[in-house]
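One protein chain is absent from this view; the other protein chains keep their places.
Then we have chain A:
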Amino acid sequence: MASKLSPWGACRSLTIRTRSILQHAERKATAAPFHMARRGMADNTTSREPPSGSDGALPPSMAGKASAEQPHTSPRPEQFAPNWLNAEAIARLEQVAAGEDMYDNEEGLKFGVLSQLPGKHDHLQKRYPEVLDQVTKLLMRDGKLSKAQRDMAFILNFLRTSSAPKVSPLRPLLPGAPPAHTLPLDPVAYLTLAIDSVAPLLRIRSMKGMAGGGQALEIPEPMAARQRRRVAVQWILDAVNKKKSKGSGRSMFAHKMAEEIIAVIEGRSSVWDRRQTVHKLGTAARANLNHPALLAKRK
């Protein structure tokens, strides 16, 4: 362990590079030393439009012959790479030069105080996007997660390769949804949009015997996002199980499921009717919120 009083610890973290590295240039020297690292492949649920000229410019290494040597972009070699680690180390050295202790500000901590403490349920990395994780586990039967994951991979692949959906104006999707033609290139967003759009806003809760005469009192209740998604997936699964068998073996179920997802986006799915029924019932049951039995219970 490095002694806190010696400046050599800071010197050790200085790295010398003869040319600048691109990925470090964007990091600001003021960036927090610890931040929640997020995994590029899992967190990318935002859908972007493809570049306007969709032929796309060629990436640099493809344009010419791929050779090992790339010409230096910077005219003179830099002594230290301009990254936040070096900036921090240099700041420490300046602190020492000014006659202060190197770790003046951080009593008893080797690496300083974290600017933002991770919460109890925060993960350093999450393997899958949230919706994907939930839906995969809802597809699981008999505890066979691996099979569910394979099905999910097939579903995403199917969404990616089938042609862009034609959204029906009769069944509008979530406000602010990305344009339909960009959806296939982002299958996770495609799936999320389908599930979130068709998810009901509320559920009907039956309070036993509260309406008087042994009748149940029906009360609409809002649901959390995760609950809403769960209900939507259950409805979709119900619709899928009624479909005719397609293909064989391991991709049969996934194929039907993927087709249902597309049907949801295009407004053809019967799941929309279920949603409408629940919403109608919910609207009617709003009157029960002021039922005397319920008001009495609230007191």
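Basically, contacts are C-beta pairs under 8 Å (C-beta built on N, C-alpha and C of every residue); 3 or more make two chains touch, one makes a residue touch a chain; residues count from 1.
Methods note: contacts and distances are computed from a predicted model.
Visitor: Looking at UniProt, which of "Small ribosomal subunit protein mS29", "Polynucleotide 5'-hydroxyl-kinase GRC3", "Origin recognition complex, subunit 5-like protein" or "E2 ubiquitin-conjugating enzyme" names the chain that isn't shown?
Guide: The record for the missing subunit names the protein "Small ribosomal subunit protein mS29".
Visitor: For the full complex, which residue in A:G99, A:G119 or A:P169 touches the chain that was left out?
Guide: A:P169
Visitor: In the whole complex, not just what's shown, which of A:V188, A:L217 or A:I236 touches the removed chain?
Guide: A:V188
Visitor: Under the stated touch rule, tell me which residues of chain A contact the chain that is not displayed.
Guide: Residue positions of chain A that touch the missing chain: 21-23, 40-42, 44, 50, 54-56, 58-59, 61-63, 65-66, 68, 128-129, 132, 136, 146, 149-150, 152-153, 156-157, 160-161, 163-164, 169-172, 174-175, 184-188, 201-202, 242-249, 251-252, 255, 272-273, 276-277, 279-280, 282-283.
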